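Of the protein chains in this complex, all but one are displayed in their positions.
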Amino acid sequence: MKIKVLITGGTIDKVYKELSGELAFIETHIIEMFNRGRSMADTLSEVLFLKDSLEMTDSDRQFILDKCQSSQEEYILITHGTDTMVETANYLAKNIKNKTVVLFGSMIPYSIDNSDSLFNLGVALSAVQLKDHGVYIAMNGQVFDFDKVQKDKGLGIFTNT
Amino acid sequence: MKIKVLITGGTIDKVYKELSGELAFIETHIIEMFNRGRSMADTLSEVLFLKDSLEMTDSDRQFILDKCQSSQEEYILITHGTDTMVETANYLAKNIKNKTVVLFGSMIPYSIDNSDSLFNLGVALSAVQLKDHGVYIAMNGQVFDFDKVQKDKGLGIFTNT
Amino acid sequence: MKIKVLITGGTIDKVYKELSGELAFIETHIIEMFNRGRSMADTLSEVLFLKDSLEMTDSDRQFILDKCQSSQEEYILITHGTDTMVETANYLAKNIKNKTVVLFGSMIPYSIDNSDSLFNLGVALSAVQLKDHGVYIAMNGQVFDFDKVQKDKGLGIFTNT
Partner (left out) sequence: MKIKVLITGGTIDKVYKELSGELAFIETHIIEMFNRGRSMADTLSEVLFLKDSLEMTDSDRQFILDKCQSSQEEYILITHGTDTMVETANYLAKNIKNKTVVLFGSMIPYSIDNSDSLFNLGVALSAVQLKDHGVYIAMNGQVFDFDKVQKDKGLGIFTNT
């Protein structure tokens, strides 16, 4: 089972820039995370862009959709900021029928203490291999259908609608 | 979906004892790991014992089996040392029919740099929620049937038989 | 030898706020860092405030000076943001004659990967015990006289003037 991994940024890949004192994107950590997890799953990663999901535009979402549709792989993982993850999942679900797509992200960057990133990657990687066709969100140790999930921004967790 | 988590030790829970300079068990890290992963899955954890799996006896395996059988939960996660994980999985599979049981562990303790523990917990937690009844091993980013997996001790990875 | 530790904030104590996605102050990490270093030095810590040093005012500097002057201890460590550390050191040096005062901070928060904080604390703690009376800055593995040091903001390092 070959799995395509589309990387779009989000909290998971943010790092501290020591000269400016701000969090920003330099490169993705996803390959390093697969290696750390000693993953032998057959994954092929591609960075589409590295963005905060609040800054993601319609054309960014269309680009993700194009990549999903043109991908030869039936199984697709997408890293994504949590703030608009549900919106992107809905956008993709309208147009993708014969693939299993799982979106995930994190609340704390991989580079910062006590990050949930590695756990979330594990949950999502398992889900993309086990779920039927459809679009899903894997967060908080659970796998949600795209149309039955919301982010509670006050608590910072995903819950069923 | 309620998930029982049976904790038996293994590399995942080993820590460095600074006075002796050796690795040993003090307590489990699994609860801390669920919290770090911000898991909202409905898990109930129980420490059966904390052992290196090379020191696990037949009566230890029987104890794990008894706990699986007496558990009210249909979904069971088991932390386990990697060296005899396949053996325990086979022992359980002979006797458990109407539950989903997923065993997992790690190659590097949670308390040590670059540990795979948090990733493996994510993979296993997702698998126990998504797989049909049966006994499985979740390692290296994959979910294996109990009777189609072996540990390659030279490489330190689980592969299909 | 009793050492007073005055805590004023700076990068060293910043943490990631997961709901806002920003770095901010919650509490100091200095006590935790002394414990991690297994320090048996006789230190007494006091949080004056937790501020980015770019936001430090003249009255903040006067407050630090008052605390140094009223302190019964002859040896004083001060945590401080790096951007105006030299300015505060000069301000203190004009008014403090019979004490050893060492300022230090970090380029990467203690809570973030690859932080220099623990190293810098070690350098500063050693310096405050070994230097004669005066005001010093301990950064980049070196101990500088307050009037012979500058921060190169392009490189993010302290150098001799």
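General remarks:
In order of appearance the chains are A, B and C, and numbering begins at 1 in each one.
By definition in this document, a contact is a pair of C-beta atoms (placed from the backbone, for glycine too) under 8 Å apart; a residue touches a chain by one contact, two chains touch by 3 or more.
Keep in mind the model is a prediction, meaning the values are calculated, not measured.
The absent chain, not drawn in this view, touches the displayed chains B, C throughout the complex. Only one residue from C:41, C:65 or C:93 touches the chain missing from this view: C:41.
Across the entire complex, the residue among C:23, C:107 or C:137 in touch with the chain not shown is C:107. Listed for chain B, the residues touching the missing chain in the whole complex are 11, 15-16, 18-19, 21-23, 52, 107-109, 111-113, 153-154, 156.
Residues of chain C in touch with the missing chain: 33-34, 36-41, 107, 114-116, 118-127, 129-131, 138-143, 156-159.
Going forward, only the chains that are shown with their structure count from here on.
Where contacts are defined as at the top, ignoring chain A yields the following touching groups: B | C. Nearest to the common centre of all protein CA atoms is the CA centroid of chain A.
Centre-to-centre separation between chain A and chain C, using Cα means, comes to 39 Å.
For the pair chain A and chain B, the distance between C-alpha centroids works out to 26 Å.
One finds 45 Å separating the Cα centroids of chain B and chain C.
Shown for chain A are the residues in touch with two or more other chains, namely 107, 156.
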